[in-house]
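A single protein chain has been removed from this complex, and every other one stays in its place.
Chains: A, B and C, in written order; residue numbering restarts at 1 for each.
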Amino acid sequence: MRFFSDNAAAAHPAVLEAMVAANRLDTAYDGDALSKQLDGAFSDLFETEVRALWISTGTAANCLALASLCPPFGGVICHREAHINVDECGAPEFFTHGAKLLLVDGPGAKLTPATVEQIAAGIRNDVHQVQPRTLSITNATEYGLVYSPGEVAALGEVAKRRGLGFHMDGARFANAVAHLGCAPAELTWRAGVDALSFGFVKNGGLSAEALIFFRPELAEETLYRRKRSGHLFSKGRYLAAQLLAMIDGGLWLDNARAANRGAALLGEGAGGRLVHPVQANEVFLRVTVEEAARLRALGFDFYDWGPGEARLVVSWDQDEAAIRPLADAIAAL
Amino acid sequence: MRFFSDNAAAAHPAVLEAMVAANRLDTAYDGDALSKQLDGAFSDLFETEVRALWISTGTAANCLALASLCPPFGGVICHREAHINVDECGAPEFFTHGAKLLLVDGPGAKLTPATVEQIAAGIRNDVHQVQPRTLSITNATEYGLVYSPGEVAALGEVAKRRGLGFHMDGARFANAVAHLGCAPAELTWRAGVDALSFGFVKNGGLSAEALIFFRPELAEETLYRRKRSGHLFSKGRYLAAQLLAMIDGGLWLDNARAANRGAALLGEGAGGRLVHPVQANEVFLRVTVEEAARLRALGFDFYDWGPGEARLVVSWDQDEAAIRPLADAIAAL
Amino acid sequence: MRFFSDNAAAAHPAVLEAMVAANRLDTAYDGDALSKQLDGAFSDLFETEVRALWISTGTAANCLALASLCPPFGGVICHREAHINVDECGAPEFFTHGAKLLLVDGPGAKLTPATVEQIAAGIRNDVHQVQPRTLSITNATEYGLVYSPGEVAALGEVAKRRGLGFHMDGARFANAVAHLGCAPAELTWRAGVDALSFGFVKNGGLSAEALIFFRPELAEETLYRRKRSGHLFSKGRYLAAQLLAMIDGGLWLDNARAANRGAALLGEGAGGRLVHPVQANEVFLRVTVEEAARLRALGFDFYDWGPGEARLVVSWDQDEAAIRPLADAIAAL
Partner (left out) sequence: MRFFSDNAAAAHPAVLEAMVAANRLDTAYDGDALSKQLDGAFSDLFETEVRALWISTGTAANCLALASLCPPFGGVICHREAHINVDECGAPEFFTHGAKLLLVDGPGAKLTPATVEQIAAGIRNDVHQVQPRTLSITNATEYGLVYSPGEVAALGEVAKRRGLGFHMDGARFANAVAHLGCAPAELTWRAGVDALSFGFVKNGGLSAEALIFFRPELAEETLYRRKRSGHLFSKGRYLAAQLLAMIDGGLWLDNARAANRGAALLGEGAGGRLVHPVQANEVFLRVTVEEAARLRALGFDFYDWGPGEARLVVSWDQDEAAIRPLADAIAAL
C-alpha cells in the first residue's frame, strides 16, 4: 500500500468523465465554454468576485502568483521548508526573474506575525538589501498543519501594514478547509490573501490547479505570463472540465475529508510517535530505522523524512479498509 | 463547420482511452511505468537513441529546446513569421533568459541556406552584437509548407559549419512526414537536427507534446528546466499515455494523413486562389472580403489572414464528407 | 587622424580636474556631497523636478530606463538600427528580463507617428503576441539626424494615446540640443518623454552618463535595479563630479557645438556624397572602396558603413585645424 504521496493516487472518476464529456470541438485556449465558467464558479465558491485561471501544475500556479506580486528585485518571505523553497527547483526565481526567498524558521513550517516581523526588521531599508515585497504561506503546511482564519488574518495584517503582497500555496487548501469547516472566503480574501494556488491534483484531480486572484488586476498581466511560460494550453477545456468537476457538488471537499479521515485514523494509533498533530492528510511519525523497515516489510510504502522520521500521506481514494492495516501496524510497533 | 484551428478539434478517442487506462496508482512525476517507456518508444521510431520528454504545450517544448541550445547572450535565427516569434508572447526570451530572435524573411515562412548565411554574415563578430548560436525552423511551416530531408540537411550543414544548435518546431511534424512519406529519422537527426518539438496536440492529442533530444546530454539539464518552469507534472503518466497511444500503431501518421487529405481536397477546388501549395493540413486562399463573408454565411469558420487572405486548417477528424461542402463552396465562389 | 568614434576621444580636462578635486574622503555610494547635487542641478537644467542618477555607461542607462518602463512580457518599439537593437548585445533583453524589441524601419533611423502606429496596429491584442509597452527613440539618431521638439511631441502623443512609456536614448542628446538651439525641456518632458539617457561620455566625459527620470517614481525602483546590476559605484562621487563639471557653465553644450561644427565642415565639402543631412557630429558619405582607401592612405581613420559608405564622427576636441585636411581631402576625391 502506498502512503508515499497524494500525487501517486489515481484521478477521481468524475474528473475523467468530465474530460471525456469535454471531448468535442470547441474554441482553443481559454475561449471555450468551460473555461469561461471558471470565474463565475469560483466567485460563487469564494463569495466574492475573483479571477480563476487553470494552471496545470502547483509549481506554475505558485510561481505565477509570486511573479504577479513581487518584482524581480524584491523578496518573498516564506518558511525555510516551504515547497517553493525546497521542492520547486528554483521556479520562484525563474518566474519572478530573480526575486529572493527570505527564509523564516518555525515549527511545522508555519509562519507567525512575530517571525515575519523579525525577518523584516532585520533587513536594512537600503538598496543593498533585497526588500520584502511578498509574503507566502502554505495552508495546509508541508507538515500537515492548518492555519486558522484568525492566524491567516493576523499575517494578512502584517502584510498590509508592510505593503507586502500575500500569497497562499493551497496545494492542500481543500484539506485545510475540510479540517476547519470554515468558508473558503474566511481563509483567504477576508484574511487578506491576494492570490491563492488552489490545488486539485493531490486531491483527485489529474492535471489542473486553479490560480485564484482576489485582486482582478493581477490576473490581467498573469494571462501574459501564463502564455509566456508555456502554460496556456491550446485545449484548455480539459483543464476547465477538471476544475468544474471538482467543485461541482463539493467533490473537492468530499475528497479532502476522506483523506483527512484516513490520516486521523493513522494518527490515533500513533500516539506519542506523532511529530506534529494530524490536521490534514499527512502524518509524521517518529520511527527507528528498524521500525520503518518492519512497516515496509508489511507492504507499506512511505518516505523517510530525515533520520528517525517517516512521512505518511493519505489520498482521497484510501478508505478505512485501506488505512486500518497500517494504523494497526503502527500501533503494534 | 470549423476550419479555424486544429487546436479546436477533439482529442482522438484512443488518446482518452489511454488516459482512462492510466488512471491508477503509480509513481509520481516521470517515474511511472508509462513515462519510462518514452525513451524506448521514440528511439524505435527515430531509429537511434533519443531522449523523449513529455511537455504539455508546444510553446514550452519549443522554448525548453531553445534554452538547451542557446545561451542567454546568444541569438536564434528563425523566420520572421515563425510561431516562436509571433505567437508565443516572448516565451523564447523568457526560457532562454533573453536570447534574441534574429529574423529572416522568405516565402512560405521557409528558411534557406542562403537566407541563413545572409543574416549570419551581416552580424559583426564582436561583443556588441548578439551572435547567432541556434537555428530554428518549423516543419511543416506556419504556411503549411514542408521542408524535404534534403532541405533540412542543407540547413543542418550551415548550422554545423557555423556552430549553431539546430531546433525543429514540429507542431505539425506529423503532417510533414505524412506528406513526404519519409522516415522520421531522415527529416531530423540524419539531417543534423539536435532537438525536435514533436507535436501531438494539433493532431488528435489532448495535452502532451514530445520534446525529442538527439543529443542525450541536452535532456539532462532540460529536466531541471522543465521542473523549474512548472512543467513537471506530478501525474505525468497521463501525458505519457497520450504519447504512447499516438505512436502506437502509427495513429499519429494516420491522423496526419487524414488532415492532409482534407486540405488537399480543399486545395484542389481552390485553383488559382492558393497563396501557397498545399502540402500539410493548412490552406491559404486569396478571397475578397465579400467572398469570405459568403463562405461564412454558409457556416464555414476560419481566420482572416491579412487583407484578402483566409486560412483554413483541417483537423484529423474531418473526413471527406466534412470537407467536401467547403471545397465545393470555394470552387463555386 | 581619427574619425572613428567619439568614444575614442580623450576626456575634457575640466572633467578630470573635477575628479581630482573630488579625491577626498566622502560618504560611499551616492550619499556623498556631489551625488546629492545631481537632482538639483539637472532639475535646474530641465526647468522641472527630475531625478538624476549617474550611470557609468550608455548601455546601462538605456536599459535601466527600459526596465523601468517595460514589463518582461512587454515590447519596446524602436528603430531597427537603434543602438539598443544592434549594438548592446541584448542588454535590453537582459535588463528587462526578456522584453521584445519591436522593430520599425525608416530613413535615418528615425521613427514617425505613422511608422509607430503601423507596427502597433499590426499586433493582435491577444496574449499570444507581445504587446507594445514602451517607445524608444534616439536623439540625435544613429545617423546623426535630429528630432525636433515637434517631432518628439508628435511621438509623445502616440505614446500617451497608446499607454506606452517613452524613452529617449540621448547618447548624443547634447548634439541634438546644440543643433536645435532649444531648451532641453522642449525636447524631453514637454514632448512627453518619461526617461532620458543623457550621454556625456561621447561628449568629453570619462565614465558617467546621467539617467534622467521625469516621473520621479520610476527612479525609486531604478535605484534597486542599479545596485542589482552592479552599477552602484562605491565611490560614486567621481561620477557625480564628471556630470557636474559637464553641466557647469554649459560645457556639455560647448563641446557638442564644437563637434557639430566640425561635422558641418566635413559635410560642406562632401556635397552630393552625403547619405544624410549633417545635423549632429556624424557624417555618412558615399565613397567607393578605392576612395575610402585613398582617404585612409592620407591618414584618416573611419568606419566602413556597409558597402559604399563611410561613417565619420567628429569629437569635441577636434577643431577646425584638425578637420580641414579631411574636408579638403573629401572635396578632392
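Note that in this section contacts are C-beta pairs under 8 Å (C-beta built on N, C-alpha and C of every residue); 3 or more make two chains touch, one makes a residue touch a chain.
This one's a predicted model, so the numbers in the text were calculated from it and none came from an experiment.
S.K.: For the chain that's not shown, point to the residue among C:51, C:79, C:228 or C:311 touching it.
M.R.: C:228
S.K.: Hey, which of C:57, C:112 or C:148 is the one touching the hidden chain?
M.R.: Answer from the full complex: C:57 touches the omitted chain.
S.K.: Which listed residue, A:6, A:32, A:93 or A:169, touches the chain dropped from view?
M.R.: Considering the complete complex, A:93 is the one touching the chain left out.
S.K.: Could you please point out the subunit B residues that touch the chain left off the display?
M.R.: 71-73, 97, 127-128, 131, 221, 223-228, 232
S.K.: Counting contacts across the full complex, list the positions on subunit A that touch the omitted chain.
M.R.: 72-73, 75, 86-90, 93-94, 97-100, 127-130
S.K.: Name, in rising order, the residues on subunit C that touch the hidden chain in the full complex.
M.R.: Residues touching the hidden chain, for subunit C, are 2, 4-5, 7-11, 13, 16, 19-20, 23-29, 55-61, 63-64, 88-91, 94-95, 201-202, 206-207, 224, 227-235, 238-239.
Methods note: only the chains that are shown with their structure count from here on.
S.K.: Mind checking the centre-to-centre distance between subunit A and subunit B? Centres are C-alpha means, answer in whole Å.
M.R.: Inter-chain centre distance comes to 34 Å.
S.K.: Could you please state the distance in Å, as a whole number, between where the Cα atoms of subunit A are centred and where those of subunit C are centred?
M.R.: Taking the average C-alpha coordinate of subunit A and of subunit C, the gap between them is 49 Å.
S.K.: Cα centroid separation between subunit B and subunit C, in whole Å?
M.R.: Inter-chain centre distance comes to 42 Å.
S.K.: Multi-chain contacts in subunit C: which residues touch at least two other chains?
M.R.: In subunit C, residues 72-73, 97, 127-128 touch at least two other chains, as defined above.
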